[in-house]
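With one protein chain held back, the other chains of the complex are shown just where they sit.
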Amino acid sequence: MTTGWKKALAQLHGQGGRRFWRGLDELADSPDFRKALATEFPGLASLDWQRRDVLRAFGASLALAGLAGCEANPDDRAMPYVVDPEHLVPGHPQLYATAISFAGIAQPVLGVTNVGRPTKLEGNPDHPASRGATDAFTQAALLDLYDPERSQVPRQSGIPIDWDSLDARLAAQAAILDATQGEGFRLLTGATTSPTLLRQIDLLFARWPAARWDVFEPVDDSALHAATRAAFGRRLDVMPLLDRAHATIAFDADPLGPGPYQVLNSLRWSGRRRAFQQGDGRADLLVAEPSPTLTGGRSLDRLVAEPSRIRALVEALARIFGVTREAPALTTKEAQWVERAAKILAASKGRGLVLVGSEQPAETQALGWAIDEKLGNLSVTSQFSEPLRPSPDSDPEQALNALITDMAAGRVNMLAILDANPVYASRQGPAFAAALHKVELSLHAGLWHDETGHACRWHAPLAHGLESWSDGRAADGTAVIGQPLVRPFYTVRPVHTMLAAIGGAFGISDHDLVQQTWTETWGTLQPNWNQTLVKGIAPEPPRVALQPPPVRLLPSVAFARPTGLELLVRPDPTIWDGRLANNPWAQEQPKPVTTLTWDNAVLIAPALAAEHDLADGDEVRLSSDGVSVTGAVWVMPGQASNTVLVHRGYGRRFGEVAHDAGFDVAPLMDQRSVTLTPTGKRRKLAAAQEEHAIDGTDLVRVVDYLDTAPKPPKKPAPSFWEDKPLTRPNWGMSIDLDLCTGCGACVTACNAENNIPMVGREEVRNGRRMHWLRVDRYYEGDPADPKLHVQPVPCMHCEDAPCEMGCPVNAAVHSPEGLNLQVYNRCVGTRTCSSFCPYKVRRFNWADYTGGAPESMKAQRNPNVTVRARGVMEKCTYCIQRISAARIAAKVADHPIADGAVTTACQQVCPTAAISFGDIADPAAEVVKRKASPRNYTLLEEANTRPRTSYSARIGKERGDG
Amino acid sequence: MAEEEALRQVYDIVGEEIVDLPLAFPARRGWWLCFSGALALLALWFVSVIVLFSNGVAVWGNTIPVNWGMAIINYVWFLGIGHAGTLISALLLISDRNWRNSLNRFAEAMTLCAVVCAGLYPILHLGRPWFFYWIAPYFNSMHVWPQFKSPLTWDFFAVLTYLIVSLFFWYLGILPDLASARDRAKSRGYQVFFGIISLGWRGDASHWARWRQAYAITAAIAVPLVVSVHSEISLLFSAGPIPGWNSTVFPPYFVLGAAFSGFAVVGIIAIAMRAALPLQALVTLRHLDMLGLATLATGMMTAYGYFSEVFDALYAGGQELATLNDRLCGHYAWSYWGAVILNFIPLQLLWWRRYRRSPRILLAVSLSVAVGMWMERFMLVVTSLYRDWLVSSYGHYMPSFWDWSLFAGMGGIFLVPFLLFVRFLPAISASETKDEIHEEATDG
Amino acid sequence: MAEPPSRGLLGEYGTPERLVAAVRGARDAGMKGINAFTPFPVDDVAEALGLQDNRIPWLGLIGGVVGLGGAYAMQIATNLDYPLNIGGRPLITLQAFALIGFELTVLFSVSFMVFGLFVLNRLPRYNHPLFDVDRFERATRDGFFLFVAIDDEDEKAAQEARALLERLGAKSIDEVRG
Partner (left out) sequence: MAQIFKPSVDTFSRLFLAGSVVVLIGVFMLGPVAAWSSYQSKVGWAVDQPVPFSHKHHVSGLGLDCRFCHATVETSAHAGFPSTHVCMTCHSQIWTGSPMLAPVRQSLASGRPLAWNRVSKLPDFVFFNHKIHIDRGVACVECHGRVDQMPMLARAHPFEMRFCLDCHRDPAGRLGPTDQVTRMSPLPWDEATHQRFALAAARRYHLDPARLDKCDICHR
């Protein structure tokens, strides 16, 4: 930023809402500003001055400040619209069925907008791949829309330009390419399922046959596809149908873990689990894995196994069912586990499922399918289909290398990179960047001016998914259409329009392009189009599930156990391949297993830590033939002692939020084994939870299946105070620990719904994170091989609440509906309530966490929730704003609030429906049924605070389980 | 006639020794040294407070779960110290222990300063200190009142009452001596100064009569007041369901601990003043002896509190036991053992009269007790909170620079007024000393 | 300038005991407006003067009652004015109110007594005829004074009074004017 620019913005700093707008107006005429603009936005400076141009130039803050004009807040000015927008009632949130793409897979959502500002993404309840649930990534994706660091103008070698100059260049290039059949033109995109984008690409390459299209997706299905090609002779997607699997044996596979398929898999798994809870069949899950995962945490019996042992385990299992003859040597522990796995599989013959992680060598995966085939599971519990994310290359890795060589050799004169970041996210990043210099016209189009953007000569800002029309396919293959929730904040282009422009066609709207696609598919646009926009699912002829051809068994290549430590490189559970690295919600979301925030770490087993005398935060160097990476270690109970696990996505080289977080593991990406040497330095890691061992406590209760037989509910402990009769409504919550996987979607959903400020690494380490809802992680038993537990902890809304007793000013009081209220504007901040709270769910605004937020981020805030000021206490309210809305609606409609009329944000987002909320005075309510279960218990009963949030115990030992 | 004249001399000498102190102050240089030090601390206090108010409580080390830290620790500590002043003068007055007369005046002054420090802390530690008055009941446009079931509200009233009553008590006591100072003053300035604050006291017999009544009754109420005040402070903790806090022994335990630390600090001050000013004749070794005994007695009672706490924990088991474990061998064990050792080991010397009568030893013991009691408050607040109920919410606490700077600054708040008192007001009760001498004389 | 009229005579005595005796003597002689001044409270003097004033204790009692009543009234009234459910506890909890009850009892009791003391003693009183008497400065040090009022007109009575004070062993006698 030039100083002039800084000065110009400085004038605006800290001016919120409408004042910001006014400020901008005056600013627009200040010479200071014009000079700055001329240097930063020559494109705009050249335009003749209209207020609206400043508006657009300024994008987010401005537009939003303007839109905020109809919101009831204490600002002195009221700014009505000039012309009322249609169907827009200030104070009425509007919902649009749309979709947001994650790694190419569309996540079907309902976008909630308040006076034109998208404030929340909810899962689309009508969509089979969502059922109203989303994952943490989708929740966080909303914040990217408001990221003040989003790219806002086209650039040429870093200098802002206007679109005309870029378009001129593209037009010229297109003309040349038309002449040469597209010779030397290369297109590199991220993975996509968008029919429209694919159609555009087909058209483009029909025009330029000599050109070439590659896909670069940091975390893709290529390994799986390689395996299927080996085993079935063709590239296939394989989806585990966990809802049908009564017995699942997972080898280094994490279907419930983070990723584009997490929601669908969790839905299916929880479906089976719930049926099992009600006595229908079984839901046995055995996992053998090198490092704890969410799936491992749910398993009945978890075997700690190095990646290289998996092959042996699968073979042993295969042998029992006579699939192979190899008899690998197993330790007794392994042997027992395999025995049990065999028993379980046999017990659910035809309904079992053997899952081998796609990181495993092809022949091991093939062996897994062979077992299923033998047991007649294959077509029942797995779904085979054409690749959801089509790719022109069978081996993307090679394709990328080929591209680099071509570029380096000067055989590429135009490279267009669409929504991909190879310079950072690929191992060949540096080589790629170097080769880019040889390309005459290198263009990067993306949401941010990121590493690749800097390496390319030209950069074009893309519109966020919520700003543009698009389409795509959800995890289950159904097509969805993404409609914009808001006009682009900046002078950006939707990806479709951009691709068209690359083809030399300008001014084509994304809307038209998408409509064209579907007119072709449907023959006629209407009525399908409107229906789709309402329901969010594009009607298509049903996809027929492929009948998998017989499994071709592959010769077992001698799998040499690597010397040194086995290295696992996995995508980060909260920022994935780094695409969410600039997103505070994602960064401060505790990692599902380690509870780390704002950093990745070198995960090592306690044994290994002891061997090298390492503690959490000690820095180590991981090196393997020449390349090395240094990072802080995190001691991970339940990890294989010979394995080192690192996560991708960190060590970004751009972005206020992203940059100094964690370390980049790219150099090691294709290494199998490493050596570990402590550097003696330390890095303070910010873990959301300091201690995890709960031996000897009953915080997380585990019962045998047999115990779940109905029993009379036990009476609460005696109390000095007489229980008040329950008037209706009277709110309560029940969380089923047998269903919760600990994915953490609820935490991010709560952030979005309740305007929860992110506080940053330093403050998290100080124990000052603000999450109203936390997911506690516990280990039980031997650190080398512990039982893993998760437990979401919102406010318990105690009936006899200690916190209320402490407050001297009546800021913490009990509502007749049983809510434990926190009245921010009355709070003076004595923090007694928090001292007295046995659950420590209260959060305090130690500093001004909200005032300093960027204007654009402020625009995301939920207008129905107070933004808390410095020095006040806050905590989970059971989403009281939703309760109020439902209460008012019910009053107007003159009927009692129906069960399910109020869903809390955490409940709504949960992919496994582990959370249930409702009126505990309504005998018909689902929450009441859950609380009636013999598994029901309250946390810290001995404190006798009469919590309204209760838990359902885990089912540990299962029916027929030895 | 001769012994009459002698007695008269004594009265006069007493007058000189005490009342003339401010008028012809001996240790001027020493005083200025101390005072400028105190002023420096006061400046530090202002800096700390400005930093605190402009950034919020974030500048301190507080966290969730340990969201009470130095502020509350020092609040309890300062208030505890204060109690000794009132106890000495009030308790000993009604039990007619005449050796009090040499100590009560500056002990009470010490009380006032300590209570001011104590009272400031809870306000400073608020998230929104500018709204502290919401704790007081007044007719507001919100129709909202304080929550009278909260220990904090009780504390507010307790500390306020205690401050006001101590002030009255102290002023009643000093009034006749102010008159005396007025009459001895040579310079006009002092005459006017003492003239004004002595309200024209003339030693009128009827005035004396009423004065006696008021003073005695106030003293009689002041004792239960002290007990109630620190009992209420203890409820601030024991009202919460936190292991290590929720205990019925707390009120007496706190009161005794308070007296314990208080006597120690009085001892420190007595010895210091004795060394700095020519008061040996008035603050005699006997007084130190008595102070030593009081410290020893309250100390041993406090020790009993420790034992009963441990017993409770062992008896209750569960979380209580876990907390005990955290205290004895947890991350902050130093605070527990520090408290035990500093409070009770040197204390044992005071069983011997000769140590009680040795200013050096007594000073050393008193200092160690003062520090030890601070550690106890730290232990009470921190070790209970940092690992209370849920494993997941275990945390840690490390006071920040601004925590310490404010604590040091509070030293300024304490010392500046106290030094001014020593410098300009009769630091020992002359009239009562004379009364004492008279009674002894007449008793023969 | 004309001297202000004489108000009475001030006699100084060596010890409290002598003063007590003098007071008794003066009263027996039927002197009017007798008063004594001592550097510290001497019970016998008060007794000899026949002071029977218990208004201070009464004020203390009244203050206490007012404080206690006020405290409970305040706490009950405010809770009834805006009834809120606090931690499931009963609305009116007399036990919990006792603490503030006690504090205000003490506060009001002491305040009543202290302010009562000043009012009854007519303090502050910065200018007083006695201060004109040079020797009177010893009243706060080591002097024990007896004051008897005399009528400025009646020379004879004044003489008698002076004689009496001397007889009663006054070390010195001053005329109080003003």
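When the chains are written out, they are named A, B and C in that same order, and each has its own residue count from 1.
Here, a residue touches a chain if its C-beta (ideal position, glycine included) is under 8 Å from a C-beta of that chain, and two chains touch if they have at least 3 such contacts.
Since we're looking at a predicted model, the values are computed, not measured.
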Omitted chain's touching partners, listed by label: A, B, C
Residue, one of A:217, A:738, A:817 or A:855, that touches the chain absent here: A:817
Absent chain, residues of chain B that touch it: 138-144, 182-183, 191-192, 195, 200
Hidden partner chain, residues of chain A it touches: 18, 22, 51-52, 66, 69-84, 89-92, 813, 815-817, 819, 821, 823-826, 864-867, 877, 880-881, 884, 888, 891-892
Those residues of chain C which, in the complete complex, touch the missing chain: 82-84, 124-127, 131-134, 136-137
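Here, only the chains that are shown with their structure count from here on.
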Rounded Å distance between chain A and chain C, as computed from the means of their C-alpha atoms: 81
Chain B and chain C: spacing of chain centres that average the CA atoms, whole Å: 30
Sites on chain A at which at least two other chains make contact: 802, 805, 810
Residue numbers of chain B (touch at least two other chains): 144-147, 149, 153
Interfacial residue positions of chain C with respect to chain A in the complex: 82, 84-90
Residue ranges of chain B touching chain C (in the complex, touch as defined): 1, 4-5, 7-8, 11-12, 15, 137, 143-149, 153-154, 157-158, 160-161, 164-165, 168-169, 171-172, 176, 179-180, 182-184, 195-196, 199-214, 217-218, 221-222, 224-225, 228-229, 232, 235, 431-432, 434-435, 438, 442
Touching residues on chain B, where the partner in the complex is chain A: 55-58, 61-68, 122, 125-129, 131-132, 134-135, 142, 144-147, 149-153, 156, 236, 239-242, 318-319, 385, 388-396
